[in-house]
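Input: a single structure, listed below in structure tokens.
Only a single protein chain was left out; the remaining protein chains are all shown in position.
After this line comes chain A, so read on.
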Amino acid sequence: MTVITGDHPAERPTGVPGLRILTGGVTRLWLVALLVGCWEIIARIKQDAYFPPPSTIVRVFHELWFSGPATHLFLTDKALDDFQPSFVNLSCGWALAAVVGLALGVLLGRSGVAREILDPVLQFGRAIPPPTLIPFFIVVFDFGAQMQISTIAFGVIWPVLLNTADGVRTVEKLQLETAEVFGITGATQLLRITLPAAAPKIFAGLRVSLGFALVLMVISELIGSTTGIGAHLISSQQGMELPEMWAGIVLLGILGCLFNAVFALVERRFLSWHSNARGLDS
């Protein structure tokens, strides 16, 4: 089983967090700003229809989705139409994968028999590229949210499942023995010992699957949907509206960053013991 490790050393600085993020953001963003600046200049000189200047993209971006009334948080109707289905599908698919993956992973990590029996099935399931199942899900569910959620869930369950199984299987033996000695068994053991011990690996799996989920969300919308950000991309492609298309691409990039940031925040909250313990060890 390949497993994504939960290691990310040399992070988690101490100090005033807000200030850190701000100065860190400034030092890391200058290259982005430089590239955008170059793009702007070149695009204006070249006047190429395929590569509109960033300023145009930003304007379209704003017009399309963020020029609504203040009572709607400046979101336009189109924004609600585009964001909502995408967001719902993504969250449901990912959450479903997380819950089922976690449960199966715990089962697999705990029971050698289950591992032996299920391993070939899992290896095969994992090897199937998730988009290839879209036709199947279309047949089963027809176009729509169910099909998209199934595609996402099936595609992103593997990192969670395999990482959870590995994390649960490799819990320090002495920690389990300690639990046994002190009568920490059953559900208490699972919740207080096994899952926290496996948490670094579980979170690594969840992080990877969140990235996959975004990809599969777009793919499923590109193929079979009239709503969502993917459908917006397709319709602007068909109308040759390149600034609109670019705005969609930028939006997806921003969404990806946003999800990552929120996830990192949650992870930091739950795993601070882990990174800190490692920090002091080395």
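Basically, a contact is a pair of C-beta atoms (placed from the backbone, for glycine too) under 8 Å apart; a residue touches a chain by one contact, two chains touch by 3 or more; residues count from 1.
The rule is short, and it goes like this: contacts and distances are computed from a predicted model.
Of the names listed as "Lactate utilization protein B", "RsbT antagonist protein RsbS", "ABC transporter" or "CO/xanthine dehydrogenase Mo-binding subunit", the one that matches the UniProt record for the absent chain is "ABC transporter". Touching the chain that is not shown, out of A:M147, A:A199 or A:L255: A:A199 (per the contact rule at the top).
Check A:D48, A:E116, A:D142 or A:E180 against the missing chain and you find that the one touching it is A:E180.
From the options A:Q84, A:T226 or A:N276, the residue with contact to the chain not on display is A:N276.
Counting the whole complex, the residues of chain A in touch with the unshown chain are 172, 174-175, 177-178, 180-184, 188, 192-193, 196-197, 199, 273-274, 276-277, 280-281.
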